[in-house]
Structure formats: structure tokens, C-alpha cells
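Here the complex is missing one protein chain, while the rest keep their positions.
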Amino acid sequence: MEMILEIIESTGFANASVSSLVMMAIALFLLYLGIAKRYEPLLLVPISFGMLLVNFPLSPLMLSPDNGQPGGLLYYLYMGIELGIYPPLIFLGIGALTDFGPLISNPKTLLLGAAAQVGIFITFLGALAFGFSPQEAGAIGIIGGADGPTAIYLTSMMAPHLLGAVSVAAYSYMALVPIIQPPIMRALTTKKERAVVMEELREVSKTEKILFPIVVILITGLFLPAALPLLGMLMLGNLFRECGVTDRLSKASQNELNNIIVIFLGLTVGAKASAEYFLTIQTIQIIVLGLVAFAIGTASGVLMGKLMYKLTGGKVNPLIGAAGVSAVPMAARVCQTVGREANPSNFLLMYAMGPNVAGVIGSAIAAGIFLALLN
Amino acid sequence: MEMILEIIESTGFANASVSSLVMMAIALFLLYLGIAKRYEPLLLVPISFGMLLVNFPLSPLMLSPDNGQPGGLLYYLYMGIELGIYPPLIFLGIGALTDFGPLISNPKTLLLGAAAQVGIFITFLGALAFGFSPQEAGAIGIIGGADGPTAIYLTSMMAPHLLGAVSVAAYSYMALVPIIQPPIMRALTTKKERAVVMEELREVSKTEKILFPIVVILITGLFLPAALPLLGMLMLGNLFRECGVTDRLSKASQNELNNIIVIFLGLTVGAKASAEYFLTIQTIQIIVLGLVAFAIGTASGVLMGKLMYKLTGGKVNPLIGAAGVSAVPMAARVCQTVGREANPSNFLLMYAMGPNVAGVIGSAIAAGIFLALLN
Amino acid sequence: MEMILEIIESTGFANASVSSLVMMAIALFLLYLGIAKRYEPLLLVPISFGMLLVNFPLSPLMLSPDNGQPGGLLYYLYMGIELGIYPPLIFLGIGALTDFGPLISNPKTLLLGAAAQVGIFITFLGALAFGFSPQEAGAIGIIGGADGPTAIYLTSMMAPHLLGAVSVAAYSYMALVPIIQPPIMRALTTKKERAVVMEELREVSKTEKILFPIVVILITGLFLPAALPLLGMLMLGNLFRECGVTDRLSKASQNELNNIIVIFLGLTVGAKASAEYFLTIQTIQIIVLGLVAFAIGTASGVLMGKLMYKLTGGKVNPLIGAAGVSAVPMAARVCQTVGREANPSNFLLMYAMGPNVAGVIGSAIAAGIFLALLN
Amino acid sequence: MYGFDAISANNGWFIAATGVSMVFIGLIVLTLIISQLHNVLALMEKLTAKPEVIPETKPTIRVPPPDPSDVETTARVFTPLIEELPSEFQLSELYALAKEYHLPHPHLSIRCLIENGTLQPLGEGVFIFIPSCEE
Amino acid sequence: MYGFDAISANNGWFIAATGVSMVFIGLIVLTLIISQLHNVLALMEKLTAKPEVIPETKPTIRVPPPDPSDVETTARVFTPLIEELPSEFQLSELYALAKEYHLPHPHLSIRCLIENGTLQPLGEGVFIFIPSCEE
Partner (left out) sequence: MYGFDAISANNGWFIAATGVSMVFIGLIVLTLIISQLHNVLALMEKLTAKPEVIPETKPTIRVPPPDPSDVETTARVFTPLIEELPSEFQLSELYALAKEYHLPHPHLSIRCLIENGTLQPLGEGVFIFIPSCEE
């Protein structure tokens, strides 16, 4: 009899708390967004499922090892985030997937990638003003970098308790780029500016493409050693892609390694979203601040675009500045769409890919700066 | 001179014991079964090779780290079993491979999956009666679940010293399903029952298939948190498969991740079969009890099928109850074969897939129950 | 102000030392060799990039965990070498890739694979004479095995501080086989010997191919347990390949698992080449000794070939002895080329594959001997 | 201890009975819920029946449905799609794109293009596009 | 210490000699065994020569060997096989099945079916079956 009671008491039903049920409901809602609304599903589906699994009452998945009993599955898989392993490996795959050709062909678009990072630092100030610690504020600001692995890496290093909220915000806003960016882009530009047709891009040679990752890592690595893990792997992946003699490694970085890490990363990022840290006023603040970061990043990118429009006598379409936030390739597609509204024969996609991939480098540098200044 | 003696003494020849040679012979015999008889070769080949490698005299493969010297290769790979990591990841792949459509279309076959687990618990009693500890008895009973990863997971958590014997028994009997099951199935049914042609299965919608893993994990997770690692990964894999937006992750779960883990799992399960734990009277008892578990599971599945045959007025073919032990898809094929003997135009395969995949869920639940009650 | 200084002081520019810049230059040169000269690019590209990344001033990539801060990415990935995990897994893939048919068909070529290992032991003596410790000397000698993973495995176990120099030497000379070997081969043979056309190889049955890995591991494992990690995995991979029922595992060993491990192995081998251990007179000595090892190995292989030429009454072309160093399949191709010079209709490639793969077994045995005698 | 004593001493009867019951309870609950799933879905569909389907974001290329055996027209219609793809592409990518743009009978058209040699297989399911078919 | 002194002090001569010997002993033993392998196998085969091969479990479809260029007949013969496969299948799976059922000249027949369009490539070696070829 006693034992039956004990069994009943060991079920989740008997131990369900309001907070765990709310977290499960949030997880199911995010799962719905990932599947039905296709919000970055490759990450949001595992993230929300991980969130669901750890928030079951008495869930063993994130238990620490104890008394000779091993810990939970997600406790071990989480090591890859805690030790900073997964995000650089994801960057290896991104590097192998990314064609930096449009950026090499038009290097001044790197400045658009720089401008769009302003949102990160302004949001950092905002987060400080809300009472977050500097480390937390950096993790929140980096949401504006619109780059999942960078945000996860920085947050896991500086404020792991915010990992759930920061990554949910980052991936949600990345999915919402087509809704967040266009009004800002239209508000800050004239129709004439949006209609600018840009000069055709110079063809880039194979040698340039091989040298690019090496040059980037030499400069940024000497300048900012803290950015080496992310940028080093990004550039290695790109070198695998471009050098022509390591196709196997390039494909492995893009596919098998990447897919496995994405599953582990997603699950364990979600697993970090326990009620204790997620059902707080801070999460709501993070969601608000993340939106601000995206908006300011977009605006500062477009404004830098306007400056380049002026300086080049109207040769640069300022819209492509918005792609500088990264959110590859979504933000570049948004430029394309908004550009076509103003000039149906305009084809901005390739031009926007330059700032778009520059934004990846830019936010990795921003993350390195936070690591150097705050750790 | 002395050194030459020392060298000779450090060879395996000089250190060969009878027990290690017997273990090597057993490993070679299992290898033969895997290759020549095709007994579950994807697992039996690595298992038996792992068994061979660790049973060489002076084999360094399972050595613990000592004195600053690193441990053996299989010592490290075994961590993935010891910490409960590999089996849930295998389940992720199984989930991504499994079509639960036949089960959703005919949900009452879940009961056949439940009935076939009775063998697990009766064998648990038998093992207790043989003098095994409750933890050991649970690990032995779960052989009747006819599900390799579940048996490995439970055994590694509750009685790791039995891992070699339990998994060899489990995989051998799974391979022997076409020999073990038919006589039991024929003995317990009439020809008329076996000849029953079942109604066509309702078409299942995409939305039902997406909701299925979510519903299953919500119910079972709340009911039995200890089953979350196995069932959570099974259902995540199935969600990757069905949700339509994560094909990359579904393929990775089925292929690259699964293949790598299968190699590591097989090798290290075999590596746990050292002479000390394997050349015992207990191993023979385990092999006998495992057979009993399979037989009772088959019988109870068929009997539940007979009950459903009665209750539905003869619409359910009781043979499909035998598929409830799981051993996917072997047991379902056996139903098909035995059914065709009685009625050559009968095609039971799809109907038997329902209880077959239900048996996977059923034995994972049984494992969770043992974990909850005995740990 | 103070903080700005601090920031400037935290850049790599401010901390650049001559030695780190020299190491970076060496890494870039190796990268150039890998990409432009195609020197074993699949390994030299990651090795040299890893070397580059860790030699940036203040690079965090090889930092040990400290004060609750996690260690660097390559610190963790390096575990796979430190614990002896990667090289056997690479051997698993090599086994799955290797067709031992030519060797089974002509088993006496195993002796050529034995003879070519003489270079390893003579170089071992040379390295002792240069003042290296026995462990270091073994690691240097094994360069003559012309087998990357074997060299990395032995070095990581016996003299990890030499890992960078030994593996750079090993892979460079493997790439240089077409330049190093031909003069030696021509100097030691007469034109008549080089022109010998060999008898056609006997067709090998499937069963022989399946039994081969099992026989090899039984003999070598009993004889030399220390060789089990490398040879065990090599033979398991080959069994996956040949047994006909584990194609999935064979493909996984060759592809997904292998590619991932190659990336990790390359990066972290390079990461071990820090200025402290690499910019030493020892590195130059290692490079000289490595060349000696290759040359002696080639010579002793050819001389054994000449002996077999004599004993068989001119049926064995002594050139194929050079393939015994391994460096698969480069050394076999060199035999083919040099043989064709002497006799344009000669086709030695298949005959040279026998000693070539025998050389892999031979150097793994040599590594096992060092481990048994020196550890 | 062995036999019934061992079973009793280890609470075996109770554990086995509980275990069987729990498996059945769990799976019966699941059976009930799963069997109602499609009814619930049908109900929800009725309740939330949308007035109109939201069109895809990609524009529809409106062309008079070409005779798929008229290879030149087909090739012309497919050219802009193929230009969106990398120079070496998977056939499945082209199918996906053709569907996205609502091109008429994509399977048949693509088959024509392959047979006629406009799409050239490179192995592993990869194809390249050879615009003019007069070589 | 350097030179011969260092070698002697570290037991170098002994280790090197032992090492070389052991490599040779090991590989000579292997040579002997491997070279006898096929003799042993031949002997064993003679001893265990089975009276009759056990037939495969899969039933043999007995059809009059169709003219492979008669596409309609070929398609009819292949239809039940293809129905055993998922709707999108690898060509190699179909080959395997055709062999299992002992269908006559499967390579040629399948090639016919592809050329005639009954089997439709989807890229990456995946094919679908289009039963009637009058589209």
C-alpha cells in the first residue's frame, strides 16, 4: 500500500507544478512556431523539444551525476555547449557553406556589416540600464548580431543561465526578419534610394577566395585573439570549401558533423530553459531588448548604406545595409524583396550577400570584444 | 637475456588462460553467427569483435587510466554506455526510421504491445527465483522486450556486469524470432483465427503523424519520468521524420549519427563481456530466462489477440499479437508468414506493424518502470 | 585611459613574439604546401591551420580549463589524441577502405612489408645517438613507417611534445615519396630486375577475404597485445568491408566517422606544435632523421625484394619492395612508374599493393613493439 | 535465497504486478487518446476553417501550359529557374523550384529536358544545364 | 649522452634487434598461415560439401522470360516488385529485389523501363514508378 503511494508520488502527475506546466506549454508553442510557422525549424524544433523534455516534472534529463549514478542524457550533451565546443564547430560548417565571393568582390560592404553591429552595443547599454550585469548585458546585446551560434557561444561563456531566453529570442527574431526589417528599411530610405540598381560585381578569382579566409583570420586573430575560436573555425570551414583539395572535409563540415552538432546544440540549448531561469521578468526584458537590438542593427546598417549612397554618388543601394545584421540568408532576401517593390527590375540579392556574410564576421568580432573586455 | 624472457612473458601466448581462450572462441562463434547466419549482423559483428578484442590475454583495450597512462580505447568508448548516452541516441535514429502510421490508424493494437510485455515481468520473477538481485532480474526480464537498445540501457544502469550476457541473449533471440515464435503462435490459435482477414487501415493524416510523438511523450513523460530518456529521443526522432521541416536532422539521426553510435555501442557492449562475468553459470541462466521471456511475451501477445478477436467478433487476427514483443520488423514478418500459411491471400504485414512498433514503446515503458521501482 | 591601454595590451599585436610569428609563418608555409603542392592535403591543411590558430599571440585555443573558465576548443578536441582515441578510429576507416586481396593472393609480400620497417629501428638508433630519450627515439623512428595515424598514436603515447614535429615530418615525407624513393630504387636495382613482369595474381575468394582480418588479429593480438588498438580497429574495419552484412558500418567507418575524426585529428596535431616545442634544434633533427628513416625503409624493402628475386629465380620484381614502407597508395604508384620506365608494358601497381598494405600492418606491429618495450 | 522466498523477499510479486498494471494503464490511456486524435482534428478543422488559403510568397510564373514535348518552350520556361540554382544542382532542387513556381507538369517537362540532353547528368544525382541543345 | 654511448646506455642495440626480429617473426608467421588459408578452405569445402543448396525464402516468380524490349510485359512483371518498395526508391533496391525473385536479365529490363520513362529519376539515384506510360 505504502509502495503504491510511493509509485503514485513518483509520477509526473503528482509532482506537476504550475511553473513546469507553463514551461511545457511554452515549449509546445515554440514547437508549433518551428513546425507550423517554419521559424528556423532546424534549430527551433530541437530547442523546443529539449525545453519540453527537461520541464517534465521529475525529468531526469538534466540531472547531474550523483552518488555514482550517472547524470542525465542532456546533462552530458550540454557539456559541448558549456565547454564552448559546439558553436565553433557549427561555424566550421557555416564557413564551408558560405560563399564570400560577393564580399570579396565588393569589400566596402564589410563596413555595412560593421555598422549593423551598433545595435549590439546600444542594446548592451539598455540591458545594463535594466539592471543586468555586464556579462548578462553582453549576452543580451549579441542577440542583435542575428547569429545563433555566436549568441549561444557568448551566452554560454558569460551568462549560461540566460541561454534559454537568449537563444529563443535570437532564433525567433531571425525567423521574424521579414516582418521586423521592412518597415524600418522603408522608413529610413526614399523610394529613389531603394530603386538604385547597383553595378555588376567583379568576378572573383579562385586564388582570392583561397586567400580570403587566411587574410581574415590573420588580421582578426592578431587584433582580437578572443575571436579566434569562432572566426578560426569559420575561416577553416571556408578554406576547406575553397582550397579545392579538401572537398571531403568541406562536405563533412557542412553535413555529417554539422547535422549531429545541430541536434545536440538545439536539444541542450532548450534543456537550459528551466522554469527557474526562464519564467522570470528577465526573460520578458530579454525579448524586448532583443527586438530593440534587431531594430537598431537594421537601422544603423541602413544608415551606413545611406552614407555610402551619398559618398559614392548614388551607386550603393542603402537597403543592402539592412543585410549587415547577418541572419543569413533571410536578411539578404528581405533586401531583394523590398528593393523590388521600389524597382521591379532590381535584383539586389547578390549585392546584399556581401554585407550579409560580413555581418557574420562582424558579430563574431563583437562577441570577441565582449569576451576580451568583460571576462 | 633477462629482457628476452621479459618480452616473451609479455606476449599473449605466455599469458593465455583457458578462460580467455574460451571467451575468444565464443566471440568467434558469435561472429560466425553474425556473418554466416546473418543474426542481427549490424550489432552482432561489432559486439563479437569487441568481445574478441578485450579477451586477448593482456589486452589493453579496456584498461582504466592509471598512473598518468591513458586508458584503453574501448574503456573510453564505453563511457557512452556507462553514462546512458548511446541507447537514447540509437532510439533517436529508430524514431526517425519508424512509421507509426499503422499504429495511429489502429490504436487498439497498442494493447497488444502492452500484453507482450508480460513476459518481461514474469521473467523478472523467474530471475529472482534463480537468486538474482532485483536489479539483475529486471535487466534479465527486459530481454523479453526484444529491443536491443532498451535492454542495453536498462542493463547498463542497473546491472552493468551482465551487459555482455544480456545483450548477446537479446540480439540472438531477436535473430531467432522466426524460429521461436511460429510454434507458439500455432499452438495458441485455431486455423480459423489465423485465417482472419482484417479490415483495411484508415489513411492517417500528416497532422496526426506530427501530433503522435508529441502526445505520446506528453502522456508517458508525465506518467513515468524515468522513461523520458528513451521515449523522449524516440519521439524526437519521429517528430524530425514527420514534421516536414527537419529532414536534415531526420536523415542525420537515421544515418551518420546512428551508424557511428552503432559501431561504438556494439564494440563496447562486447567489450563488457569479460571472462570473469561471462563464463559463469549466471550466463547460462540468463540465456534460458531470455528464451522464456521471449516465449511468454509471444504467448501473452497472442492471447491478448485472441481476446480482441472475441471482443470484436472476429475482426482481429490474433497472430498480430505476437508482433507486440517488438523485434521490429522481424516479428511482424513472422506474423505475415504464419498468417499466409493459414490463408495464402492474407496480408498481415501492415496490421502487424502496429503492435510491432507499440512493442517498442511498451518495452521502453517497462524499462522506465524498473528504473523507477528498483533504482 | 588605463582601460584603453589594457585593451591595446590584450591584442595579439602587442603580444606578438618573434617565435610566435615564425611559427605562424611556418604554418602558412605548410598550408601552402598542402594546398598549392597538394602534399597530403586532407591532413596537412587542418594540421597547418591548427598550428596557425594556436600560435597567434594570446591564442585561447589550447588553454587548459582554469578557475572555472572552460579550456580552449582545441584543448578539448586534443583529448581524442591524448587518450589514444582518434588514431585507432582512423584505422577503422582505413581498414574499411583497404582491399587486402593482392596481399592474400601473394602472401610472401608480407615479408617486404616487414623488411621496410627496418628503417624504423635503425632510425631509432640514430635518434638515441642524437641524444633523444628512448621514447622520443621510438616516436622519431616510426616516421619511417610512413603511416600517419600510427606515427601520431605512438608519439602521443610516448612523446607527446614531439607530436607536431613528428607528424609534420611524417605527412611531408609521405607526400614526397615520389621524389624520395625513385633514386634509391634505381640505385639498388639493375634494369633487368626492374623490368621483371610478375605472374598474374590468383583470384581471392570472398571467404578468404573475410577470414583474413580475423586471422591477422588472432596472430598479432596473441603475439603482441600492445598492437591491438591499432590492428584491432584496422581489422574490424576490414571485416565490416568484406563480411557482406555490415555495409552500413563499413561506409560509416570510411566516411562520416573518418571525415569527422580527420578534421579533429589534423587540427589538434597541429595545435600541439607550439613554438616552445617546435622551434628547437630537435625539430630539425627529427626532420633529418625522418628522411633517413624513409630512405632506409625504402632501401631495405628493395633489398628484400632483390633477395626474393634471387630465391624465386627472377619471378619477383624487386621494385615492389619499396612499397613496403606503406604510404598507401603513393608508394605503390611510384613502383608502377619506376617499373614502367624499365619496361613500358609492365604493370606493377597491383603487385605493389600487396607490400603496400603489408607495410601498414608492419608499422603498426613496430609501434606495438615500441609500446611493449619502452612503456 | 532462491525460489518463491527470493521473490517474496524482494517484493517481486508486488513489483511484477505493478509493472504489468502500469504498462497496461499507460498504453490504455494512450490508446484512448490516439483513437480520438483524428476526431479532435476533424472538429478543430471545422472550427478554424480558413476563408481563403494564403498564397505562397514566391510569385507564380504564369505561362500557357506548354506541350511538354515541345522542348524548346520547356527549356525557355525552365531557364530562369535553373539560373536560381548553382551551376551543378540536384534534380530534386529543380523539382522543388518548379513546384514552388507552379510550373505545369514538372516531372514530364524535366524528363523531356533530360532526354533531350538539355539537362546533363554528372552522377550522384547532380545535373548541369546546357542551354542550347544544338551542339 | 650522445652517439654509441647513448645507444648502449639505453639498451638501443638490443631493442632495435629485438624489434626487427619481432616484426619479421610476426609477419613470417602470418605469411605462412595466410598462404595456407585457401588450401584449408578448399579442404573444408570438400569435407562439408552440402548435398543441396537451401532455396531462398522468397518465392520465385516464374514468368516466361519476356523480351526485355517488350516494355509493357516488362512493366507488368516488375509492378509487384515495385509495389513492395516505398514510392520513392533507390534503383539498387529494385535490382536487389529483381535478383531475389530471379527475374530474367534485370539490368536490361530496368534499363528499358528507365528509357521508356516508366521509371522516373528524381536525382540522387532515387526513382519513382509511373505505371502507365501514356501520359
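Going by the order they are written in, the chains are A, B, C, D and E; count residues from 1 in each one.
Please note the rule applied: a contact is a pair of C-beta atoms (placed from the backbone, for glycine too) under 8 Å apart; a residue touches a chain by one contact, two chains touch by 3 or more.
Every value quoted in this text rests on a predicted model; they were computed, and no experiment measured them.
Peer 1: Of A:L5, A:A129 or A:I284, which sits in contact with the chain we cannot see?
Peer 2: Residue touching the absent chain, from the options given: A:A129.
Peer 1: With respect to the chain omitted from the figure, which of D:I28, D:A96 or D:V126 is a touching residue?
Peer 2: Spelled out, the listed residue whose C-beta touches the missing chain is D:V126.
Peer 1: Can you list where subunit A touches the absent chain?
Peer 2: 103-104, 107-108, 110-111, 113-114, 117-118, 120-122, 124-125, 128-131, 133-134, 137, 202, 204-205, 207-208, 211-212, 215-216, 219-220, 223-224, 358, 361-362, 365-366, 369-370, 373-374
Peer 1: Identify the residues of subunit C touching the omitted chain, counting contacts across the whole complex.
Peer 2: Residues of subunit C in contact with the hidden chain: 3-4, 7.
Following the convention adopted for this analysis, only the chains that are shown with their structure count from here on.
Peer 1: Just to be sure I understand the contacts, which chains border both subunit B and subunit A?
Peer 2: Shared contacts of subunit A and subunit B: C, D.
Peer 1: Could you tell me which chains make contact with subunit A and subunit D both?
Peer 2: In this structure, the chains that contact subunit D and also subunit A are B.
Peer 1: Find the chain most remote from subunit A, comparing centres computed as mean CA coordinates.
Peer 2: E
Peer 1: How many angstrom lie between the centres of subunit A and subunit C, each centre taken as the mean Cα position?
Peer 2: 40
Peer 1: Can you check how far apart subunit B and subunit E are, centre to centre, with Cα atoms defining each centre and the answer in Å?
Peer 2: 28
Peer 1: If you look at subunit D, which of its residues touch at least two other chains?
Peer 2: 11, 18, 22 - these are the residues of subunit D that touch more than one other chain.
Peer 1: Provide the list of subunit A residues touching at least two other chains, using ranges where the numbers run on.
Peer 2: Touching at least two other chains: 7, 256.
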